[in-house]
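Every protein chain of the complex appears in place save one, which is left out.
Right after this comes chain A.
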Amino acid sequence: MKVKVLQWHAVASWTWDAQDETCGICRMAFDGCCPDCKFPGDDCTLIWGACNHAFHLHCILKWVNSQTSIPLCPMCRREWQFKG
């Protein structure tokens, strides 16, 4: 007997693979989305800082923009720089 696969429709879930479960700013799950977004994933991405802390992009941008002096990472208080 031979088995020929005509179609294999699989199911998978995606994850950001951040070390932490939730965003340190909005306390929402990384695999969810920030409070301002409706859809997770492409619409609400994650960003890592040079200090290796991850946040929702929207959250950290808000934070960075709200800082008057040099923006710091909310977690470790080091200067915030996008990991690039």
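Some notes on this structure:
Throughout what follows, contacts are C-beta pairs under 8 Å (C-beta built on N, C-alpha and C of every residue); 3 or more make two chains touch, one makes a residue touch a chain; residues count from 1.
The rule is simple: contacts and distances are computed from a predicted model.
Protein name for the hidden chain, per its UniProt entry and selected from "small monomeric GTPase", "Anaphase-promoting complex subunit 2", "peptidylprolyl isomerase" or "ESCRT-II complex, vps25 subunit": "Anaphase-promoting complex subunit 2".
Although one chain is not shown, part of chain A still touches it, namely residues 1-17, 29, 31-32, 38-42, 46, 48.
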